[in-house]
Every structure is written in C-alpha cells, then in structure tokens.
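Take this structure, written in structure tokens, and hold onto it; I'll ask about it next.
Only one protein chain is missing; all other protein chains are in place.
Moving on, here comes subunit A:
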C-alpha cells in the first residue's frame, strides 16, 4: 500500500542545513498497521508529514497504492492518504460548526455538497448526529478527536496517518479512541501508520514497529517480538525498558 524508498528530509540551507530524516525505506502492506516510535525530534513526525504531503521538501520516492506521488499532491493523490493530528483542540476550525467541519472535505474537493453525509459520518465514529449543530468548543477532547477521525475518513482514503492521535487525551478516553480506530480499520480495511512515543499504544495497535533514532530506523519489531518484549538493538532495548519502569 505504501512504499517509501530512500526518503530524506532536510530543513534550512547552507551551513544551517539539518538533515532530519536520513534516507529511510519501508513498506506497509494493505490492512497493516505500522508503528513508528522514537524520542521527540527523531524525525518520526516529519516522515508522516512527508507521507501526507504537508512537508514538500523531501527527496526519494513515495508510492501510495502503487502510484508514485509528487511533492505537491494532485487532488487524486491527496484522497489516498489522510491525516489525524495530535492536538484535537488545534486541528478543528474553532469557528466552523461540526457539520461544516465534516462537509468541507467533500466541498473542497468538489465532489458534492457534503451536508447529507455529515450525520452518517458522526454516527460512524460513535457521536450523535445532533452534534452537527455544535461548535468545537462545545465538545470534549475525545469527542473532538472522533470528529477529526470522521473528517479524515470523509474522502474515503485507504491510508490513515496518525500523528500521536491519543497523546493529548486522558487515559480512559485514549482507550476509546484507540478502539474506535481498531474497529474502523476492520470495517473499512484501512492501512494505518501510527506515530507515537507511547509504547503501550503502539503495542496495542500495531502489527509491526519501526524504532527511529536520529533520522534512521534502528530496529524493526513484529507482533511476537512486542509480546515477548524482545528487541534487536541497544537503543530500542533502552526505550522499552524505560517505558516499562
């Protein structure tokens, strides 16, 4: 579903040029959930933003659904992958009612009016259709993140890019949102790339985990490795030990 080869991303120019992602390659199969873990600043969010099409100065090759995508995405390529952001308080326009938030993707893409799809979209993420009338500040953090997930699904993408989707939520709500994501994955056959530094979230959701350090993947763990707590690299061992303390 996703094939990335030799992806590197640098910020700045001249002497202050800093390479954040240093030529990484990975694949994600259809229906799989790939986790990327690593400490803050290791480049994991940058990889995700390049995949989504938000960062436009990457080099290398990204193929979504078999098609190579450009740095500046065409509308068709944009519908292949959508993103859910970390902070549900900042990712929804504070002056749009929920119905507008959910209708906007279809309207912006000019694929229809979008208003009639608001109620089913809300019900799909477990919110009452009456919420369409509300403003974001009248919703809780968990409810907002559900709206953000519903919005990301409005264009029916096959890939959902999750940038720490639960780290801004409290623990009980985290579980609800993760379960919702797991249910949606099953219903729609979605492919996820989940970036997080919370190993519990990663272990709960992912089939495969890449450990990132200083712009490179240093370790790859599959489900059985995660279950046994097995690691293949000193850094990932350190990371896992720190989180199980």
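Following the convention adopted for this analysis, a residue touches a chain if its C-beta (ideal position, glycine included) is under 8 Å from a C-beta of that chain, and two chains touch if they have at least 3 such contacts; residues count from 1.
Criterion: contacts and distances are computed from a predicted model.
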Which choice in "Glycolate oxidase subunit GlcD", "Carbohydrate ABC transporter membrane protein 2 (CUT1 family)", "Pimeloyl-ACP methyl ester carboxylesterase" or "Peptide/nickel transport system permease protein" gives the name that UniProt lists for the one chain left out?
"Peptide/nickel transport system permease protein"
Absent-chain contact - pick from A:108, A:200, A:227 or A:242
A:108
Sole contact to the chain not displayed, among A:33, A:82 or A:191
A:82
From A:92, A:125 or A:226, residue that would touch the chain that is not displayed:
A:92
Among A:4, A:52 or A:173, the residue in touch with the chain that has been omitted
A:52
What residues on subunit A make contact with the chain left out of this view?
52-54, 75, 78-79, 82-83, 85-87, 90-95, 99, 104-105, 108-109, 113, 115, 118-119, 123, 128-130, 132-133, 135, 137, 148, 151-152, 154-155
